[in-house]
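For this depiction, one protein chain was excluded, whereas all remaining protein chains were kept in their positions.
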Amino acid sequence: MKPFEVTTEPLEPARYIEYVTHPGAGAVTLFAGTVREWTNGKRTMYLEYEAYVPMAEKKLAEIGVEIKQKWPGSRVAIVHRIGALSISDIAVVIAVSSPHRKAAYEANEYAIEQIKKVVPIWKKEMWEDGEEWIGDQSYKPGSE
Amino acid sequence: MKPFEVTTEPLEPARYIEYVTHPGAGAVTLFAGTVREWTNGKRTMYLEYEAYVPMAEKKLAEIGVEIKQKWPGSRVAIVHRIGALSISDIAVVIAVSSPHRKAAYEANEYAIEQIKKVVPIWKKEMWEDGEEWIGDQSYKPGSE
Amino acid sequence: MIHLHYFAGLKEAAGKASEDIQWADGTVEDIVKWAADTYPAFDFSAVQVAVNEEYVLETESVKPGDHVAFIPPVSGG
Partner (left out) sequence: MIHLHYFAGLKEAAGKASEDIQWADGTVEDIVKWAADTYPAFDFSAVQVAVNEEYVLETESVKPGDHVAFIPPVSGG
């Protein structure tokens, strides 16, 4: 199991909880980003995720290093799924363990915020009546 | 599976993640409190948890109701294990889903803080050279 | 008669998890006083009381048949 990975396989949260758990940990937090059916009144049929895989994995690992520096004693795993994801599928899993709980929550939230800023992964929402890459992009197929 | 439960059985986080996941959720957070080996320089051999079970389950369910009121659209499960727990065993699992991630983190942290304030569960630390009920209690066996 | 429940350190001090005692009429404060007199090895100053599984104030009355639980500072999680 790779702790920092971009994969087309379904994500199993339990594996990452086990990975970060160790005798020095008193708290484990896990975040799972799941595919939501309704966003701003529009119904999503499914999502399509794409990544610049080698760079994305490098950036995920960098976030892991940052977290270990900012919150000493923590262990981290961050994995992102790509490809076509259905409603309720898990797109991202972040697992953090720490001696105390405050750090485990903070570090976990830091990870998702960094992912949304710097990791080269993109999401396309597929609706009944169209599709769109999320992230304020300027090319809309069919809009020319 | 009961979403608000005190049990002597090992806790499986994945079950609670699945329980709170639904099409309206975009974020799932899970907290697992694990048994830490070292606390303030003292080595824990194992922990013994005890609860006033019917009242503890009622209080856990009440925390769930509060969370659904404070963070609309959320789903919650909170379970606590009692009995003898070894190092790295999971003592408590809190799973929260929410349409958006901020609420899922906040509600989850709110739950553990409430547990530590109002839910009648007690932890005894068993060391190599003694034992103590945690929570500032005033009866120390052998100290009379 | 009322049903008393002890936990954690108080359970060890009392040497039992529960007991029934005769009880005609009185408040939570009266019961805490009875317990403090009966189990002097335990300091009740930080103990909360639950009657029928709900936290109550010291002024609450306790009636025959009630379950009274002494709740030392909790430490779950």
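Letters are used for the chains, namely A, B and C, taken in the order the chains are written, and counting of residues starts over at 1 for each.
Note that contacts are C-beta pairs under 8 Å (C-beta built on N, C-alpha and C of every residue); 3 or more make two chains touch, one makes a residue touch a chain.
Values in this document were obtained by computation on a predicted structure and should not be read as measured data.
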Visible chains in contact with the missing one: A
Contact partner of the left-out chain, one of A:Met1, A:Met45, A:Ala84 or A:Ile134: A:Ile134
Candidate in contact with the missing chain, chosen from A:Ala51, A:Ile67 or A:Ile87: A:Ala51
Those residues of chain A which, in the complete complex, touch the missing chain: 33, 49-52, 54-56, 58, 80, 91-92, 112, 115-124, 133-141, 144
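One rule holds for everything that comes next: only the chains that are shown with their structure count from here on.
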Centre-of-Cα separation between chain B and chain A, whole angstrom: 25
Residues of chain A whose C-beta touches two or more other chains: none
